[in-house]
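Got a structure for you, written out below as structure tokens; questions coming shortly.
One protein chain is absent from this view; the other protein chains keep their places.
Order of writing sets the labels: A, B and C. Residues in every chain begin at 1.
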Amino acid sequence: MAAKNMSIAKALNESLRKALDTDPKVLIMGEDVGKLGGVFRITDGLHKDFGEGRVIDTPLAESGIVGTAIGLALRGYRPVVEIQFDGFVFPAYDQIVTQLAKMYARALGKIKLPVVVRIPYGGGIGAVEHHSESPEALFAHVAGLKVVSPSNASDAYWMMQQAIQSDDPVIFFEPKRRYWDKGEVDTDAIPHPLHKAKVAREGSDLTLAAYGPMVKVCLEAAAAAADEGKSLEVVDLRSMSPIDFDTVQTSVEKTRRLVVVHEAPVFLGTGAEIAARITERSFYHLEAPVLRVGGYHVPYPPARLEDEYLPGLDRVLDAVDRSLAY
Amino acid sequence: MAAKNMSIAKALNESLRKALDTDPKVLIMGEDVGKLGGVFRITDGLHKDFGEGRVIDTPLAESGIVGTAIGLALRGYRPVVEIQFDGFVFPAYDQIVTQLAKMYARALGKIKLPVVVRIPYGGGIGAVEHHSESPEALFAHVAGLKVVSPSNASDAYWMMQQAIQSDDPVIFFEPKRRYWDKGEVDTDAIPHPLHKAKVAREGSDLTLAAYGPMVKVCLEAAAAAADEGKSLEVVDLRSMSPIDFDTVQTSVEKTRRLVVVHEAPVFLGTGAEIAARITERSFYHLEAPVLRVGGYHVPYPPARLEDEYLPGLDRVLDAVDRSLAY
Amino acid sequence: MTVESTAATRKPRRSSKRAGAAKTPQASEPQLVQLLTPEGERIEHPEYEVDLTPEELRGLYRDMVLTRRFDAEATALQRQGELGLWASLLGQEAAQIGSGRALRDDDYVFPTYREHGVAWCRGVDPTNLLGMFRGVNHGGWDPNSNNFHLYTIVIGSQTLHATGYAMGIVKDGADSAVVAYFGDGASSQGDVAEAFTFSAVYNAPVVFFCQNNQWAISEPTEKQMRVPLYQRAQGFGFPGVRVDGNDVLACLAVTKSALERARRGEGPTLVEAYTYRMGAHTTSDDPTKYRTDDERQAWEAKDPIQRLKTYLEKQKIADEAFFTGLETESEALGKRVREAVRAMPDPDAMAMFENTHADGHALVDEERAQFAAYQASFADSAEEGN
Partner (left out) sequence: MTVESTAATRKPRRSSKRAGAAKTPQASEPQLVQLLTPEGERIEHPEYEVDLTPEELRGLYRDMVLTRRFDAEATALQRQGELGLWASLLGQEAAQIGSGRALRDDDYVFPTYREHGVAWCRGVDPTNLLGMFRGVNHGGWDPNSNNFHLYTIVIGSQTLHATGYAMGIVKDGADSAVVAYFGDGASSQGDVAEAFTFSAVYNAPVVFFCQNNQWAISEPTEKQMRVPLYQRAQGFGFPGVRVDGNDVLACLAVTKSALERARRGEGPTLVEAYTYRMGAHTTSDDPTKYRTDDERQAWEAKDPIQRLKTYLEKQKIADEAFFTGLETESEALGKRVREAVRAMPDPDAMAMFENTHADGHALVDEERAQFAAYQASFADSAEEGN
């Protein structure tokens, strides 16, 4: 089958459909994932085609959703759980951190926990409180979890396939404001490894590292910088646990400068870890400290302020300038 | 009243007693905090002296404890909540992150949330699963919270006083394996500001930064290093949100080397933020990358392995040597 | 690729039986407390009674009409792009006005995000409710000026805050009470069960008022419960009652009685107001994806406003002048809300650094300063450009 042009939302939908079709053990669970197809329509049509035994509208209780998904996984199922919005994952946080993340180690590997937790995340859609957050660091810090986020339709399709096929729990952050961005998806391709970063654009003066919704901003920044004669390399991290430091290191040892960009607050965000580790790995290569662009240390602001809060082209280019000034 | 020698546990107990005595709005809440005095006896005797209207044994439900504490705070009370062990704070995580941390901003400052959440944390006591974790980064990353941890009896006394007096929610991490370590407490002293770090030992060759249970390890490491002719400065951070970067920076610009030590996993631990920010602030002063010593990225291991897992003298000195080798 | 082609859909031996069993108890609906039939007839109830003056009856009607008008205006403002979102209470006016008017000034309310009618009863300026839906704040009103807490979006959380607040009332020796609002979907959240436990154990003066509007976004109540919700209270040790949520008189009577019970020191009550969400979940929702129009039409016959109007007319409690006067008042309210929203300024960007902590936070201060400098750099370069 040739490559098809589709949105990230559609790619996720196709990927879930493929998984349901291929493996009878795959289940979709969550609030409103059935007839409605989810509030973002990611599960659109799946309830109709696979029935309510496979696509399960759950009670409104996130701890219950993840907790029963764990039980279903113990029975041999492969649940793909939808959390409706980033800010609503916290009632399930206990089950994720104390059970999902730790049960495999508790059992010394004698059971498997193939549960995918899908979380539409990030801002930029003008939503009310709790609908625009980026809590990925709160999962990446926790041992026993894997945390990923695609930035484009092809990765959305393939990373979802890989997450579902993984025998480990995977927290799958979906860049909600990019759901309708389109791209080529080749459903016959050989996929890039799930936890490997990709160089999304080559450059020589400075590396921008990002994931999910910020990859697009970084690519735009690189294009704008190119007009000014600056050559920026963009690394799409794709995985926040583990982070593919090798790819970042290779890039940084070429460009000698690194700016990390994410929507989550800078303080203790994934950028902190990347800055710390790359500085350790490439201490003598860096011409400037690793700079970080991200959210501020304030509760996610009301929608009318989110453009000021979220890293955009200007703030990324400002950091690029500051880095290049060293 | 002159200074008294007492354990951290006793200092906390005295501080809570003082708060109950001084301010009728102060309440103690938690599982087994009443007659039993808490599993660590931090609230010992308080139920007897202040009655069950002030020292409240709650149902076994952490979300309920924090959620009702929020309601009591809205009614004008100042609840001091005990979470029995680090690993049991997660059922309350949603109330802490989505409500306690955000309600002040939600109300544009028109209400106050003077709630203290006490969490005995860290390992080293040979306990079973969930009883030895260090989840402070999971709170420090969240805007709207303040996060502190004392390392000695005097700070335990005073920081608890300050946390209770603060009109903001404070997550108060108590170094459980140090509960019985003694020190001088001057209950008439003028306390050090709650969110300011302290230089616990002066030195000139390298800075060790730590908090809570690891301060003692760092002081021991500094003593051992002194025997080898190395002069280490030890900074007791005391606050993980906000972090007093100024004090660390001053120290680092003197010693030019920094090692951060905590029990929590290194990956996305508070050390990551300190490394990133100090590297940015003091880029031209650092002779070596900031090194970090902490837990590994594995679920906290069974007790018989915790000595290998936890940073101890040897691992700190190893990092010191590696830093000095640059 | 159909449902038959996959293994997990092989008919489980007992699946149909199980599914059947799950639905049976829900099928026969229990008695509701009702004082005013859908046809506008006043009936008696052995336990609950209201005795209202004509003026009070007209007042309830006015409250419902104005609330609906405000709600309709907000929906329109969302369509015009003035609001980012709106959660309509259409159909739930009786539940909200009935319970809201049962309150005393010193009682306290913990709402969800849909209690616009209760807010109205508390005297909260309706335009205050719109800030968060416009995106200029997350609520921002002072909960203590009307004893009406901020809207809470995370489902169920507020039931614990209400319980804690009620525990505080006991400590203070006061005899006021608290009402915690929540939805049928929310009843599944662990927090709500914990609130039931805490309030029972501490005998807290709180009324749990569930508006069972039959839907949690696209999920009907069968996805949340197997038996009627009001029955849940008993297992926690306090009474539960189901009331006709489209009957403003019954909602008033039942809530008043529960509040009085709370004041007497007898602890919590669960009130399940059986009603219907006539509109979409919010303006972002498309109910045609999951429910039929028939259902909605059946419920339109039970409209809470129409039934009181019929009663007022039949009993000659309100005349033509009252109704036309109210229409004028409605339009004026609509206009006032429209103008207030359109005039609502965007907050200054610096505002996001304010009100994060009562006692300040060094990192926020640092970021505020950096942000200000960054903002200023544009002004500078704009000037340079001159």
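Note that contacts are C-beta pairs under 8 Å (C-beta built on N, C-alpha and C of every residue); 3 or more make two chains touch, one makes a residue touch a chain.
Note that this is a predicted model, so its numbers are computed, not measured.
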The chain left out here touches which displayed chains? A, B, C
Given that one chain is not shown, which residue among C:E56, C:D142 or C:E222 touches it? C:E222
Considering the complete complex, of C:G98, C:G190 or C:P347, the missing chain is touched by C:G190
From A:G38, A:P59, A:G124 or A:G183, the answer for touching the chain not displayed is A:P59
Among C:L52, C:L90 or C:V201, single out the residue that touches the unshown chain. C:V201
Residue-wise, where is chain C in contact with the chain that is not depicted? 8, 10-15, 17-19, 21-22, 25, 170-175, 187-194, 197, 200-203, 222-227, 231-238, 240, 264-267
Interface with the unshown chain - residue positions in chain A: 53, 58-59, 61, 63-64, 66-77, 94-95, 98-99, 102-113, 143-144, 146, 166-168, 195, 241-244
Spell out, residue by residue, where the missing chain touches chain B. 17, 20-21, 24-25, 27, 31-32, 34-37, 39, 49-51, 53-54, 57-61, 63-64, 87-88, 90-91, 126-130, 267, 296-299, 301-305, 308-309, 314-315, 318
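Convention: only the chains that are shown with their structure count from here on.
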Compared with chain C, which chain's mean CA position is the farthest off? B
Chain centres from averaged Cα atoms put chain A and chain C apart, in whole Å, by 34
Centroid from C-alpha atoms only, then distance chain B to chain C, rounded to Å. What do you get? 40
I'd like the Å distance between the centres of chain A and chain B, where a centre is the mean of that chain's Cα atoms. 31
Among chain C residues, those touching two or more other chains are 137-138, 154, 190-191, 356, 361, 363-364
Sites on chain A at which at least two other chains make contact: 87, 90-91, 129-130, 267, 296-299
